[in-house]
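In this view, the complex is presented without one of its protein chains, the others remaining in place.
We just call them A and B in the order they show up, numbering each chain from 1.
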Amino acid sequence: MSCGVDGSMTRHPWVIPLTAALASVVILFFGTRLPKRGAELGIASMAMGVALSAWLAVEWITGSGVPAVNQHVWFRYGDVNVDAGTLVDGLTVMMLVLVTVISLLVQIYSTNYMKNDRRYTHFFAILTLFTAAMEWLVMSANTLQMVFGWEVMGLCSFLLIGHWWEEKSNVHAAMKAFLTTRASDMGLVVGVIVLFFAAGQSFDVVELNTLALADGIPHGLLLAGAVALFVAVVGKSAQFPLHTWLPDAMAGPTPMSALIHAATMVVAGVFLLARLFPVFAQAFSIGDIGNDLGGLNPIAVIGSITIVIAALLAFVQHDIKKVLSYSTVSQLGYMVMAFGVGAWTAGAFHLFTHAFLKALLFLGAGSVSHVVHGFDLERDMGGLRKSMPVTHVTFAIGSAALIGIIPLSGFWSKEQITAQAGANGYVLFQVVALVGTFLTAGYMTRCYYLMFWGKHRGSSHPHESPLTITLPCVALAVATLLIGFLEAPALGIGLFSEWVAPAYLPAAEIGDRSTIDLVFVTELLIAAAGVGLAACALTKGFGPRSLAQRSAPARAMYGLLSNRYYLDWLYDRLVVNGIRRGLSWIVHWVDHNLIDNLVDLVGRSAVGTGVLVNRWFDTGVVDRVVNGTGGIAHRSGSALGHVQSGKVQRYAGVMLGTVTFVAVLLTAMR
Amino acid sequence: MEAAFTILSLLVIVAAWRVVTTQNVVRAALALVVVLAGMAPLFIMLAAEFVAVIQVLVYVGAVVVLFLFGIMLTRSPTDVPEDPDNRRRWPGLIVAVGLFGALWFSLTDAFGNTSVDPKRVSDTADVGSNLLRENVIAFEAVSVLLLAALIGAIVLARQD
Partner (left out) sequence: MLLVQYLGLAAVLFCLGVYGVIARKNGVMILMSVELLLNAVNLNLIAFGAAYDTAVGQVFALFVIAIAAVEVGVGLAIVLLIYRNRSTVDFDQIDELRG
């Protein structure tokens, strides 16, 4: 069904971020005076966002399917018009629905989780602002606007990670996150600028994509731009080697982690890949669009490396949030790799499903930690399945989805990626994806087991969390159960690709398989194997630590993992210390020996000259002149001082006299 | 007409001279009354009856009364007739004469031949309409000014 005219929401989607932004400002300034301290306003704006996004989704789905761009001229310079506007297409709608729904659930959750927090109102204000920025990003019609949303999100992330800034370690984590993403954001700016010039002075997304597809952009510039943009993706979406900030970012409050570092902000990089996919595809020769099926490209390589190393790291974490964060990094790797092998729909679908299930897992972890007052898997948790039934079930659903157990959503999306990789000829990456599944199954089972089975090792008396905490978890669990069926080729359902995939994708990229084939089965088997192996290891006590006790290579491996591949150590030693010690030492030497001596020499000669000058010129000539002038000034001053007699009449007289004088002059001069 | 003008002008000039030279303040005020009152017929001769009436009403009627009150309230009790002039008598004279010379020469030069129609008929309606049309803003402004001055004078001069 196609409509002749775009729906009203399609024409004005900017209302969505606007309501959130306004709400954020109001909460920031007046929140403390409101009865629920700002939370009610935040939740209201989020609810409105959900409603409006749903409306937009309906309009999009029932509409013509042509992306709607609405722009106005923002500013001009020279001949170039830079517009500002909105772009509504399947991707926008999907992201908006995702962001608004999860934001709403997280905010509801936070009313209880952050109940007695010292900066409750501020938390809600920044959370709302963040949502506004993310909404703005996904509906941007040009890359310049995207930069704006991107940066504001980075700011909100920084503010929220450092939410409890009284503890120094939180501050360090926030700084680390901010600086790492900021460094990679340089890539974004450079990329945007390069593409601007490459595309004939246009920031417009649609234009960029069309030009890229038609080979209208010179390849060198395109590659430069794409590389720069990819650097930004690596930083923002925590890919190797810029992934180190994400686990540290877990210092912030759990609901924030659920929203920002699992579901939304970190997927901004992936979103960029999706939005400007033709640019990347042409630049790196990806898939069908890039006319190179099966070749290596940096995107797929980095994505795949990330999958594996992060998954391995998740095995050795003690803190539940750290496990989940590494899991996020790994799954983001899946998404990036998906785009790297040309599986657009699969990648986007995985983004969608992962957002819900990761948010669910985080909220579940928060629920547990709230009750046991701690995050340590081994020390605080265990045996919670009886005392926290709702949390247990929802967390189990989330874990199963993540591992990829049919018929949950995670299975469908991950299977899609794997299958598509193969279909496009990227066999190596297909294997990596399967390895990733195995590892994911392993660490998630470990995590789940340590939390909910066995004996309770902590010191608290666990009980189920209140409704405001469990309801969002339940909602997300339901979503996790259902949304997988949006795209299940084996069952003949292709709603997601129909609604979201952009028009320029060739059919092959969309994924057109309707049979249960080898990949499907292999995926399931591997997931099951992973779960089984992990379960055995856990219940029979073969955990990574006991393994390490028995074999040296395992011990070395464990050491490597515990120290996070020594990457942090490397960064610290090489980059920070290199600069601090090497460079500054050199600078100091130059400063002290060369420059200081020079300055001293100059100083001494100046003093000598000065003394001479003082003796015969200064005292002899200048002083006399100055004294003379002073005397003259003094005397003339006292003489002229009489003018200011204070007598108003005299002033008037003088004025009149002057006027008369001038009048006489003028008359005479005629 | 000419005769009337000559008499009136002489009267006015003499009275003005008295205003600025007499030692007694009260005499000066009375001379001022003569000046102001003498101006009114001059206005009438120039076909400005309305202004002449206003001149009498406002100047002679109100301003002079104000002056008399002012004099009354600021008289020193000893009432010694002191020299009313200060040291600037001669400079003042020079300035005044100089100014007069300049004015006279310029005026005669510029307007030497212009004449005023003695039978001219005045039109007060014209004045009124001009006041309320072209210059209505000034009119309103002056009203506000009067109010401000009224309040200002009261505030300044009250004893509390």
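Basically, a residue touches a chain if its C-beta (ideal position, glycine included) is under 8 Å from a C-beta of that chain, and two chains touch if they have at least 3 such contacts.
Fair warning: this is a prediction, and the values are worked out from it, not measured in the lab.
> From the touch rule at the top of the page, work out which displayed chains the omitted chain touches.
Checking the complete complex, the chain left out touches A, B.
> Which positions on subunit A touch the chain that was left off?
641, 644-649, 652-653, 656-657, 660
> So that we can see where the missing chain sits, which residues of subunit B does it touch?
Residues in contact with the chain left out: 1-2, 5, 9, 12-13, 16-17, 19-20, 25, 28-29, 32, 35-36, 39, 42-43, 45-48, 50-51, 54-55, 58-59, 62-63, 66-67, 69-71, 73-74, 76, 82-86, 88-89, 91-93, 95-97, 99-100, 103-104, 107-108, 111-118, 120, 123, 126-127, 129-131, 134-135, 138-139, 142, 145-146, 149-150, 152-153, 156-157, 159.
Quick note on the criterion: only the chains that are shown with their structure count from here on.
> Taking each chain's centre as the mean position of its Cα atoms, how many Å separate subunit A from subunit B?
The mean C-alpha positions of subunit A and subunit B differ by 82 Å.
> For subunit A, which residues count as touching subunit B in their complex?
649-650, 653, 656-657, 659-661, 663-664, 666-667, 670
> Within their complex, state which residues of subunit B touch subunit A.
Spelled out, the residues of subunit B in touch with subunit A are 86, 88, 91-92, 94-95, 98-99, 101-103, 105-106, 109.
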